[in-house]
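Next up is a structure, given as structure tokens.
The complex appears here without one of its protein chains, the remainder shown in place.
== subunit A ==
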Amino acid sequence: MRLITHNMLQCHVKGCNTNNFPLELSEIEYELQETEFNPQFLRNFVPKLEWDALVRTAMKLGITTLPDKLPDTPIQEIDEKFLKDLHRVLLETHIQQGRMTCPNCQHVYPIKDGIPNMLLNENEV
């Protein structure tokens, strides 16, 4: 799972509706895998991102290349350097092992061999 996907996952335990995002990463092992740089895709995707959550999550992995605040230049004019850093974080950083914990209900979603397990027990659905 890449960080782009993590940026969309929230806790879905029954009744856990507030403060359930982002799922907090711990005991993480990750790999970098190069992939083709597609600036237009990134430009289109930036407005869909939860930026604060992404920056905080990246920091947790020791990645400090992203600015705290999104540049306030129009998206079409954002510079390549920023987009390349974002590409690295969003699309090339693959979480292989670890845990994701809901900040609200503390439910733990494990990540094994790159695949997050979002299944719940019957009493949590």
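The criterion applied here is as follows: contacts are C-beta pairs under 8 Å (C-beta built on N, C-alpha and C of every residue); 3 or more make two chains touch, one makes a residue touch a chain; residues count from 1.
Basically, contacts and distances are computed from a predicted model.
The chain absent from the displayed complex carries the UniProt protein name "1829_t:CDS:1", chosen from "Ubiquitin-conjugating enzyme E2 1", "Centromere protein N", "1829_t:CDS:1" or "28S ribosomal protein S7".
Contact residues of subunit A toward the unshown chain are 1-2, 4-5, 9, 12, 33, 35, 38, 40-41, 45, 91, 94, 113-120, 125.
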